[in-house]
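Working notes, structure below.
The complex appears here without one of its protein chains, the remainder shown in place.
Right after this comes chain A.
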Amino acid sequence: MKSSRTLGLVMIAPAAVMIVLFFLMPVVLTAVFSMTNMTTATGISGGVYQIAPNSLITLKSAMPEIAAEMAEPRYTIDEAGLKAVEGLGLAPAIAAELRAKHAGEVFATRRDVERMIKDLTERPSTREVKQISEQFNRSVLNTRFDSKEQLFSSLDGLGFKLTPEQKETVAKTTYTGWTWTTDNFSRMASSPDMARVLFNTVLYVALVLMLFNVGYALLLAIWTHYMPPTRASIFRGIWLLPRITPVVIYVMLWKWLAWDSGFISILMGRFGYPPKNYLLDTAYNAWFFVVLINGFIGASMGMLVFSSAMKAIPKSQFYASEVDGASRWQQIRYIILPQMRWPILFVTCYQTLSLLASFNEILLATNGGPGNATEVWALSAYHTALRNYAGNLEYGLGAAMALVLVVIGVVLSLLYLRVFNYGTLVAKPLIED
């Protein structure tokens, strides 16, 4: 029978389509974008060729003479200019003579073209000479060309004698769209800012993971383990609140606690301390609160995992140890902790990934400040690509930074699949057909 296979394909199709379109494709595109220099300045679709002042500065280092020439206007006696001269209302003979004798000529400077105009049989006045010469001003500066060919034909028309290699250089420096590049990765590897962000990330993950997600969660689980069920569930309920609360409200509550008009300031005011913003006051304070804010959320998951693992320990072990006169500390040390090895490993693995990718709380609480003190990798990628106060959103660099996280995520999760025995998870289906 084929029906089960067909049905299977039909039923899994929506999931496959959605995951491919909105999950896998963005991953692939992150990789693609990371190889470009895409920014708000270059736009996300193709660009144009424009000899702008800043591209001339770049060009100056490669070929100084040509850059200097391009910066100056050139004068070409072309049909459009001749038409404009005819429209000026001067003596018609001027335009006619220019067309007959000088059409197609190119003058490198204003003085050259004006000398030529003065020498015409009609002999225009100085004011008219200026007027006429202006009609032939064909500066390449700030004109937009939609394609390379248009740029080159315009350069040729203005009498720039360029070799094909030079043309390519000009095209490259004047292109306003994005191009393929591996600069993002070398920038990441060499920038001291990035090193700082990397250090922050390692510190952040290590602190939150050890102090809260594992350490404090274990403590909570053990504490509540020894309590009567109602009391235990009250405390577990309290510690689950941060997880179910929408992140914006949760961070708002911390701000209320720590800001200059907040609870701590008012409380300290009673003891004569002036109010201050404890959250953004110093780098140490900011770190203290960032770790607390994220730790209070992270503690709940470890607490639940550890609590249920402790419930699974046979009660008889506790009773037996009590008969033998074990202290509570000995119970924890010799009964609970040895049996917590797998849950602890699981929570550590799982939370490492979660912490690496999480930045909502830091974004809302300190936004990476004060200075760059609490900027972690994920937040920095977000800032670089989507919320850059310098104004220019660097999509390419941001994507490259995100890609680093993606690679770490994939490597770690493949490792976990290994550790937690993937084979048992994909046992064959019960009914084949």
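Just so it is clear, a contact is a pair of C-beta atoms (placed from the backbone, for glycine too) under 8 Å apart; a residue touches a chain by one contact, two chains touch by 3 or more; residues count from 1.
The rule is simple: contacts and distances are computed from a predicted model.
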Report the protein name recorded by UniProt for the chain absent from the figure; options are "Carbon-monoxide dehydrogenase small subunit", "Maltose/maltodextrin transport system permease protein MalG", "Sulfurtransferase TusA family protein" or "TIGR02677 family protein".
"Maltose/maltodextrin transport system permease protein MalG"
Touch with the missing chain holds, among A:L162, A:L253 or A:L345, for A:L253
Across A:P53, A:P229 or A:G391, the one contacting the chain not displayed is A:P229
Residue, one of A:M35, A:I66 or A:A399, that touches the chain absent here
A:A399
Of A:A71, A:L120, A:A171 or A:M301, which one is in contact with the hidden chain?
A:M301
Chain A, residues in touch with the chain not shown (by the definition above):
3-5, 7-9, 11-12, 14-16, 18-19, 21-23, 25-27, 29-30, 33, 38, 44-45, 216, 220, 223-229, 231, 235, 237-249, 251-257, 259, 261-263, 266-267, 269-270, 292, 296-298, 300-301, 304-305, 308, 315, 318-319, 322, 328, 331, 350, 353-354, 356-360, 363-364, 378, 381-382, 385-386, 395, 398-399, 402, 405-406, 408-410, 412-414, 416-417, 422, 425-426, 429-433
